[in-house]
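The next block holds one structure in the form of structure tokens; read it before the comments.
Apart from one protein chain that is not included, each protein chain of the complex appears where it belongs.
Read from first to last, the chains carry the letters A and B; within each, the first residue is number 1.
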Amino acid sequence: MATALKSYRPPVIEPSEEGDELLEVAMGPHHPSTHGVFRMDVALDGERVIRLKPVFGYLHRNHEKIAETASYLAAMPYTDRLDYFCSLTNNWAYALAVEKLAGIEVPERAEYIRVITAELTRVQNHASAIGFLLQEMGASGTPLMYAFREREKILDLFEELTGSRMMCNYMRFGGCRVELPKGWLERVRTLVDGLPKFLDETEALLTGNEILMARTQGVGVLKPDLAVNAGVTGPMLRAAGVNYDIRKVDHYGIYDRFKFRVPLGDHGDIYDRYMIRVLEARESIEILKQALKDVPAGPIMDPKSKIRGFRPKAGEAYGRIEAPKGELGFYLISDGTGNPYRYRVRPPSLINLTVLEDMCLGQNVADVVLIFGSVDIVLGEVDR
Amino acid sequence: MLGEGMLKGLAETAKNFAGSFVSKERLTTVQYPEERIAPIENTRDFPFLVYDGDDAMAGLRCVACQICEKECPPKCIYIVKSTDKKPDFVGKMQIYPARFDIDISVCMSCQICVEVCPFEAIKMDTEFELSTTDRFGGLLYDREQLSRSNEHYHKIHPTEAAEVDARLAEEKAKAEAKAKAAAEAAAAKAAAAPAPKEAPAKEPGA
Partner (left out) sequence: MKTAEEIVAAIKLALPDAKVEAVLNPSPSAQHSLRVVPGDAVAVAGFLREDPQLGLDYCSNATGVDWPDKEITEKVKTTKVVDGVETVVEETVKRVEPGYLEAVYHLFSMKHGPTDPAGPVVLRMRTINRSDQVELPSLTPVWRSAEFQEREIFDLFGIVFTGHPDLRRILMWDGFEDHPMRRDYVDPDDYEYEPTAHDEVLKRAAEQKAHAGVEA
């Protein structure tokens, strides 16, 4: 290759005065704003960040090795605990990967249930993410508690359906575990009818707020070509202006039947990420309205699929979905036995953290926490 | 006007604050543990063993097949099969678990044991206030501590228990019908048996 490849390394910031000692601060792991046990080693010149290195691994449970000794079914409850806010999308991603590996078909009713639960998960995740972002800004919990009010209603619905609020363990290879309880769809419809009012309330509270705009506009800018090269996905990528939503790209499930738009940002700053999350929540409500209209009757599991003694043919598969945090992928290698030979989780939160350094260098240390909050990570996924 | 956005936001919070005195929707806090929310029917916490009738050990549905032990993801179930058989609730001789321990400090309430049990013997309970001061043995539940009656199951999960009972009754009816058909066939065979005995006796004479 004659021409050199364009490299996307982080910029090098020079301190303002030569020979000045940099203040090295370890932000975390015991920190109220770091979304879990996460540490950032920052080197400061006054208030400006000169160097920032993220350090994690405090929640590493070696989920990938556990899944190698457990069977395919037994790995499903562990996937709940990856991104513990959105357990139903984690379940769907794993079920999708196994269905790709073994060539299992999913009946229509199960696909509709999957879409409904996934979009409900997306709404509550984005609402909570905005709430956490505002908490880090000092809003001391008000938007967060408003979001949690709605989230509790959604989690109550999940408890009725799956038995557990957060660790749902609901998807199976070839469909869903259990039939919908009586009247569940009606309750979901009532909830979805009330969601636009909640989003209007949140927007009235936040979107025009001058303090929010002053603190987030122009801060933590991420350029689109760096975002693509660094593998950033999810709302962060779309806020940078790149149109890549796996629901539209991969056509997995039955997303092709629903009309929904993909919001894109212009500037790639924190304000854009906040707005993208609000707009995506509104689009999720559109999908929910369409999906709830015609849920067909029928079986919820592929009748040929086995619960116990599941042994897919040898081979490998990579299945991915648009989780609320980004692209959640599962890479499975099977050697014909009941345990996966290699089980890999592609965590969106970990890959999105690659550009934390680029976004924070040169900014004030007060903005580091905000930028970090706008990436919206969950440590269960970063460390697995 | 400068500050318009903030004023709009303050109006929202004022609405919520005033509203929390008048509408249940706005005040969602529950003073636990004095007040409790009604539990949702399908909720699951930790497993328990179902027994029919009054005597826990005699009526246990579990036959120690160890399928739940094998499928449990964190391997928190420990079963020791019995060496003898005892009659179960319907009178059939079954092996039973001599030891059935679940370590609920390890159990992750995934419900896979319930899903794979072929005998409807293990179900999920709804108790979660189980903290104890005994650090090592207090959260290791043995067979006696895990057994709950079918009536308890009906109380906590009425719809599910009704379905399970219907299924078990159907199975029992099918088994009885099969036994009756087999008994009738055997009786018919026994009734038809004397006739062939006479024929060969006749032949040598004829």
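Assume contacts are C-beta pairs under 8 Å (C-beta built on N, C-alpha and C of every residue); 3 or more make two chains touch, one makes a residue touch a chain.
Only a predicted model underlies this, so the values are computations on that prediction, with no experimental measurement involved.
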| note | Of A:Lys100, A:His126, A:Arg277 or A:Lys325, the residue that touches the missing chain is A:Lys100
| Candidate in contact with the missing chain, chosen from A:Gly36, A:Pro143, A:Pro263 or A:Gly329 | A:Gly329
| message | Using the touch definition from the top, which of A:Glu108, A:Asp156 or A:Asp250 touches the missing chain? | response | A:Asp250
| query | Touching the left-out chain: which of A:Leu226, A:Ala239, A:Leu288 or A:Ala323? | reply | A:Leu226
| remark: Listed in rising order, the chain A residues that touch the chain left out are 1, 5, 7-9, 56-57, 60, 62, 64-65, 100-103, 226, 228-233, 242-244, 248-252, 312-320, 327, 329, 331, 333-334, 342, 344, 346, 350-351, 353-355, 383
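Everything that follows uses one rule, which is that only the chains that are shown with their structure count from here on.
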| request: Indicate the whole-number Å distance between the mean C-alpha point of chain A and the mean C-alpha point of chain B. | output: 34
| task | State the interface residues of chain A toward chain B in the complex, per the touch definition above. | result | 70-71, 73-78, 142, 146, 149, 152, 156, 159-164, 167, 169, 177, 181, 201, 204-213, 307-308
| task | Show which residues of chain B lie in contact with chain A when the two form their complex. | result | 2-6, 8-9, 11-13, 16, 28, 40-44, 67, 71-73, 108-112, 115-116, 124, 159
